[in-house]
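Removed from the display is one protein chain of the complex; every other protein chain stays in position.
As written, the chain order gives the labels A, B and C, with residue 1 at the start of each chain.
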Amino acid sequence: MLKRLRFPIRYVPFAATVAVFIGAYAIGAISFKNFFTLRVFVNLFHDNAYLGIAAVGTGIVILSGGIDLSVGAVIAFTGMLVAKLTACGINTGLAILIALAVGILFGILQGTLIASFDLPPFLVTLGGMFLARGGSFIINEEALSILKNPVLDFIEDNLQLSLGNGVYLECIEVVYLIVLLCGIVFTQWTPLGRRIYAIGVNEQSALLMGVPVARTKIMAYGIAGFCSALAGIVFTVYLKSGNPLNCIGLEMDAIAAVVIGGILLTGGVGYLLGSLFGVLTLGLIQVLIMFQGNINSWWTRIIIGILVLLFIFMQNLITKLSDKKQ
Amino acid sequence: MDILRTTGISKSFGEVQALKDVDFSLEAGEIHALMGENGAGKSTLVKIITGVYQPTNGSIWFDGADRRLNSPQEAEQIGISTVYQEVNLLPDLSVTENICLGREPRKFGFIDWKAAKERARKALAKLEVDIDVSANLASYSIAIQQLVAIARSLDVECKLLILDEPTSSLDENETHQLFQIMRHLRDQGLAIIFITHFLDQVYEVCDRITILRDGCKVGTFRACDLPRVEMVSKMIGKSAEEIDSMGHRDFSSSEQALGPVILKAENLESRGVVGPLNFELHAGSQVGLAGLLGSGRTETANLLFGIASHDAGHLEINGKVANKSTWNPRKAVKVRLALIAEDRKLTGVIPDLTVRENIILALQASKGALNQIPRRQQDQIAEEYIRRLDIKTPSPEQLLKNLSGGNQQKVLIARWLATKPELIILDEPTRGIDIGAKAEIEALTDDLCKAGMSVVFISSELEEIVQDCQRVVVLRDRRQVGELAGTDVTMKNILKMIAG
Amino acid sequence: MNNSQSLNFIIGITALLVCVASTFISGRSQKFRHLRWPLVALSLLFLYNLIFKPTFFALEITDDGYLYGSLIDILNHSSKIALLATGMTLVIATGGVDISVGSIMAISGAVAATVIVSPYSSLILAVFLALLVSTLAGLWNGILVAACGIQPMVATLVLMVAGRGIAQLITDGTIITFHHPAFNAIGNGHLLGLPVPAWLAATIFLIALALTRTTSLGLFIETVGNNRTAARYAGIAARKIVWITYVFSGFCAGIAGLVVCSNIKCADANHAGLYLELDAILATVIGGTSMTGGRFYLSGSILGAILIQALSTVMYANDVNPAVIAVPKAILVIAVCLLQSDRFRSRIMALPVFRKFGGEPC
Partner (left out) sequence: MKKYLSLLILPLLLLVSCKKADSSKTITVGFSQIGAESDWRKASTLSIKEEAKKRGIELKFSDAQQKQENQLKAIRAFIAQGVDVIALAPVVTTGWDDVLKEARAANIPVILIDRRVDVSEDGLYACYIGADCTEEGRKAGRWLIENVGKQAGIAELVGTVGSGPAVERKKGFEEAIKGEPGLKIIKSQSGDFTRSQGKEVMEQFLKSPERDQINVLYAHNDDMALGAIQAIEEAGKKPGKDIVIISCDGVKEIFRQILAGKANCTVECNPMVGPYLFDVVETYMRGETIPPRVIPHEDVFDARNITQEVIDGRSY
């Protein structure tokens, strides 16, 4: 009996998202020519890889019952850092490693403030956002391009796999998928991952059950920091430049993606795989609007708002229904 | 030989001194009861032994070495594991995880879920529980959850097992199962600290008893050398005679003519939850709701108070008919109904508000936001009830979270008495409350009845019901199976009905 | 010149002394504890200017007979944050958060401007409609949160995203410029020498204070924020309380929107109140209200607003690149919050150095 009931309650929001994604995709395929092509599908991944990676980090933090608003700013910061370092003639690989290290440290710092002084995550990461954003302006006030860079060019020219008629599976979407996979394995099959869920469900109980709450939290934010930094690097590869104005407000997209993916903001409930469909759906909405091709900017905003709303409603509804069933 | 020795343990929270210089020792292979009123410091002592709190002074010796425990998992590592009073597990995670969290079996560094489930099943099997371990904990009853919690602590190699009020949400059989397990473990050389308010349970399983009062240790005794009455008097610092007088109530009130019907339920039902229910309650009398855990007692209370809405039948309180769709707590309060709910932590306590604010809350709510009770009056009310219920707090402005469980419960009772109710529903009012407070509350309810107030009394302790109620409604499997009145109200009859 | 310098200095010192004094007073009294650390920060800011930039304190009385100077600017510009923070405080106290206020500002401004330039141009109508619409926006949030039980942040995210779109829809994407003396007075006028926005903020603050403290609304809000189930069991209409706070927040945002739009004599749907919700939240938390809900401190939020604005004004005055202002802001916020956190204080105060400094954890 329980076995049969368990499917809806646990997987419903996620399943709903998948359903809606497929639905939206079908609509696009029917109404626009050249929409139902491999290129569009691959572009979804290529254009949203950085968002996806950020969403993995955000997802983990949200599962731990926190929130991370610093994502966008950290992406911009790492971009600027890599650009600056390479401009200073430092080996690109090294620059990337440094950037990643900085990202992790940044996350750990935030985590420490939150965990060991119980400051509200919203606030600390907001501070982090200001810090990183300001920092990237201190590095350089205007965008820096990384042209003629052997490493990036190599990545671009060689690390790609042709799928026929001019469509390429490129490095960054692969990186995204790998990160996502690692994220899923991490959250579902490692003790630390489960601890993150545990403190997300109920910190007090988790503590009494012997979960090292503070350390786990710090870890979660560290991982998020890493993801943001990696997203920043992917974005830099994607743009071949760093720009302090990049990804303003991206954190909101990431959060939206995670929520749409069926992870509850209260923490402890949901699956990282959902974030994939959250990201793809957001991307899909944009592509649909672009294909439609004469929507005012304000309508774009309103439509996205409405769609987010629809998602939330549907999830609430379905979850309520399945609760009733139980 | 001793396995645990604490010397000169003291602990204070702000102005509240919870423990004063407590020496406590425990032998391997014994079941040791830790007794005391609420606020006596039992929970605090336990939390110190398990590393949740660090003592202000004093030292802990465990298993051959002095220990400085900074966290529960440090305690767990050296073999101290605990089952707390309120189920402290993770409802949104699976049973397996709740049992294995933090010590999952691994394969190449990854969790081996198959093995984990197996272990969970084994651990539960010891308690003769057989459930789907991959289902969410939330999908099981509190009793099961409690057993899962115990299973969790049995799952590790532990030398000292602490059971803090483990039986408060278990029914008879489950309790006896548990006791068997406890004895079994003791015989294997495990030391067990057992905290409970059920005296007979103490005498049933415990070898030694340590009594605390007001944060100080009164003494440690062999169970066989310590008569019940003496223990109680030591716990509450009152003489035996006083206690006798407290326990009894004169049945004159049952002889007095019944007042008008104040509560009338006809085929009252909420489908799939509880019902149909049929009973009446006369002003100035007590009706008991008897039944095993999960028999629908709390559900009934919620139905009457409008927490859950009934979808069939007729409910009339104080001459007001409760409308199916619109019946809610606010309306209930308006007709002079009050509910002191079972789950204090969740449904009653407002931790960050002061005692005063907590006391006047319901009264204020009934008056509505716009006509605020003048501050002076608020203080008077608070002072009055702190005195009447003998609530132990430094001042009315103390935050409620700094009070002990029993005193919190008293504050909640005060909150509802302040609304001058004519009908009050007491759902397990004495759960997790020591005998002293228990007697006080019983005495109080009697007085209230004498003063013309009616009481719906819910308790898993049949003695209480038999003693206090002229009329008992018996529930089984979320349905009303019968009603007893007057002289028929006896343990035997009730048990017969419950057993069915 | 010399004369005026000494005058600046005197003003500066008085300002500083006032701050320091109130710091100690608040430190002593149980009631205003939460104000202490923001006040310390403010004092430090003033001290810095007193030493390095006395002209910062320059105050003049213009020919039109109102005060003019950086201090007044702080008052003037902080008022819009203060307005938002007042509403935000109540929302946060119920355990929620409203990140749509910035967008609501834009909407309110757009509505007002559209009315002003329309044939039926009238101050009353413009203000009325703008406030009506923004209150409705608040109601919308309230319904999503209270009735549909959606997590506040997600619920308000919807309006945050869509709101600017709606505002642009109203203005048809243009920046509506208008010349309407009466309406301009809202953002630029002066009363008893002080700017009107400051008066507005003060009024709203007092209204909120009255609503929450002379009635039991405050108690109920704190109860709901602290333990919602218990509130319901105690017979409090938790839902109603929650959506009322969102409605009020929307209303405050509406007024803030009017102030901004009238201050620059145009409705800029894209930039009006952009990211201001963040400042409002910061102000609230700096003021000592916990983001998990429960106890709230309106006075603290106002002070927080002033502190945040003071910081950026000082930065402007010192020619700091606004893009970089984010950094000191972040540091300030974290610092104040650390000091507000009991755990941090108890750890720091444990150090012998701080023993005598009056910081026993409260």
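Everything that follows uses one rule, which is that contacts are C-beta pairs under 8 Å (C-beta built on N, C-alpha and C of every residue); 3 or more make two chains touch, one makes a residue touch a chain.
Note that the structure is predicted; figures quoted are calculated from it, not measured.
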Omitted chain - touching chains that are shown: A, C
Touching the hidden chain in the complete assembly: which of C:N188, C:T215 or C:T229 does that? C:N188
Among the options A:F77, A:Y197 or A:W298, the absent chain makes contact with A:W298
Of A:A15, A:I98, A:M252 or A:I306, the residue touching the omitted chain is A:A15
Missing-partner contacts on chain C, residue numbers: 55-56, 58, 62-63, 68-70, 73, 77, 168, 173-175, 177, 188, 260, 263-266, 268, 270-272, 313, 316-317, 319, 321-323
Which residue numbers on chain A touch the omitted chain? 15, 18-19, 22, 25, 32-41, 43, 46-47, 50, 137, 141-145, 147-148, 156, 164-167, 235, 238-241, 243-248, 283, 286-287, 289-291, 293-298, 300-301
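Rule of thumb we're sticking to: only the chains that are shown with their structure count from here on.
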Of every pair of chains, which is linked by the largest number of C-beta contacts? A-C
Using mean CA coordinates as chain centres, what's the chain B-chain C distance in Å? 45
Okay, in this complex, where on chain B does chain A touch? 52, 71-73, 75-76, 82, 84, 88-93, 97-98, 101-102, 104, 106, 109-111, 113, 132, 134-136, 139, 152
Using the touch definition from the top, list the residues of chain A that touch chain C in their complex. 67, 113, 116-120, 122-124, 126-131, 133-135, 137-138, 141, 244, 252, 255-256, 259, 264-266, 296-302, 304-306, 308-309, 312-313, 316
Partner chain C, residues of chain B touching it in the complex: 305, 307, 329-330, 332-333, 339, 341, 346-353, 357, 361-362, 364-373, 415
